[in-house]
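I have a structure here, written as structure tokens, and I will follow up with some questions on it.
Missing here: one protein chain of the complex. Every other protein chain is in place.
Here is chain A:
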Amino acid sequence: MTRSPSSPGFWRSPLRGPWLTSVLGVVLLGGITVLFVTGLVSYAAYNPNLAPVNDKTPDKGILGFYLFSWPTDPHWLYRLNQGVHVTLGITLIPVLLAKLWSVIPRLFALPPARSLAHALERISLLLLVGGALFEFVTGVLNIQLDYIFPGSFYTLHFYGAWVFFAAFVAHAVLKTPAAVRNLRRLREDDSSDPVPSDPVPSDLVSPRPDPPTVSRRGALWFVGGGTLLLFATTVGQSFDGLLRRTALLAPHGGADPGSGPNGFQINKTARYAGIDTAETTEDAWRLVVTGRTGTVRLSRAELARLPLHSAALPIACVEGWSTSDQWWRGVRLRDLAVLVGYDDDPPDVLVESLQRRGAFRRAALRANQVADPRSLLALYVNGEDLSPDHGFPARIIVSAAPGVLNTKWVARMTFGDL
């Protein structure tokens, strides 16, 4: 019977046992909790309950219970949140794989269920494992622009996270006490012992283990090495210059797309967005601003004659990469609101782009974002005109907002309560 995976003797690794599974489980308990929280925070950063154009999940119901007005301080808030979410997610992959490896014998264990509660727990494990892999796979594919999953990333990753989290909480409540107990009991045990001796009786321990090729501590270093390698080749995409070059395999690692003032990282190029240069010439382009007192049309030259202000703000993408602060210069959004009748009570604004494609070619900003003095309709960056890829003739830049809400190639702004 040892040729069948349902037989305990089929599994030969001397590493499997409560100690390894408990250590990996406790790491995932902390790590996945941070992933879930930063994910929910990122969801809130889009202000989905402000306007339908911001909301890719209109039937969220109570899952949006915690939503709040996304603040503009500190200005690196979204950059930090998303950098942690994506970098941590990537670095947890080896831990997740090791954890699944450590408990694989239980997938085949017989009888399939010892009780009704046990049967339900096993069904819950399908949601746990399927959910974890679904979340990690959709996330990893999305940051590589590989949109092969069946639907919108926002919808799948958000609802998938809640399905996964429901199973994760149940699993954590059921297993954490035992994991902590195991670690306490085994703390005195020398885990560098080449022959693992889990004193806790467990179905995970092989009844006829192969001779070891590595200690349990060595195995943990092995997993940690994978984590460290992924971290070291990814984290640089949240910084500029030399650090970015260390992100050898991350999508926004390596060299910047260009040099000079407009050389920094681009989310979607003008060509990708379908911007026709004929639409952005001084003669053709007009910014259409609408509000309480009607509509104002402004050429780029007219905008440049309005009071200009500066703000040092980063571009921070949902995909986890970001730039350091760039020096933007342009017209304050609240000054544009004044032009259409909102003298000292800046309202929300709906911003529409020239772009033909993209889920966020229209995006809404909340009144607190419009009112912030650093919120600009930028015409210049780092002392030069915006390049076409960074949104020429004019783009939005808002402190702490997700990159995609900083609409490029702005064509129309409609002020008013949304």
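What we mean here is this: contacts are C-beta pairs under 8 Å (C-beta built on N, C-alpha and C of every residue); 3 or more make two chains touch, one makes a residue touch a chain; residues count from 1.
Please note the rule applied: contacts and distances are computed from a predicted model.
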| item | value |
| --- | --- |
| Name per UniProt, for the chain absent here [options: "Branched-chain amino acid ABC transporter permease", "Phosphoribosylformylglycinamidine synthase subunit PurQ", "NADH dehydrogenase subunit L" or "Lipoprotein"] | "Lipoprotein" |
| Of A:Leu67, A:Leu80, A:Val214 or A:Leu243, the one touching the omitted chain in the full complex | A:Val214 |
| Hidden-chain contact residue, picked from the options A:Pro8, A:Pro209, A:Gly258 or A:Gly341 | A:Gly258 |
| Which residue of A:Val23, A:Leu50 or A:Leu156 touches the chain not shown here | A:Leu156 |
| Which of A:Arg114, A:Arg208 or A:Arg292 contacts the chain that the document leaves out | A:Arg114 |
| Touching residues on chain A - with respect to the absent chain | 57, 59-63, 90, 93-94, 97, 100-101, 104, 107, 113-121, 123-124, 126-127, 129-131, 133-134, 137-138, 140-141, 144-147, 149-152, 155-156, 159-160, 162-163, 165-167, 169-170, 173-174, 210-211, 213-214, 218, 222, 225-226, 229-230, 233, 248-252, 254-255, 257-258, 265-269, 271-272, 389 |
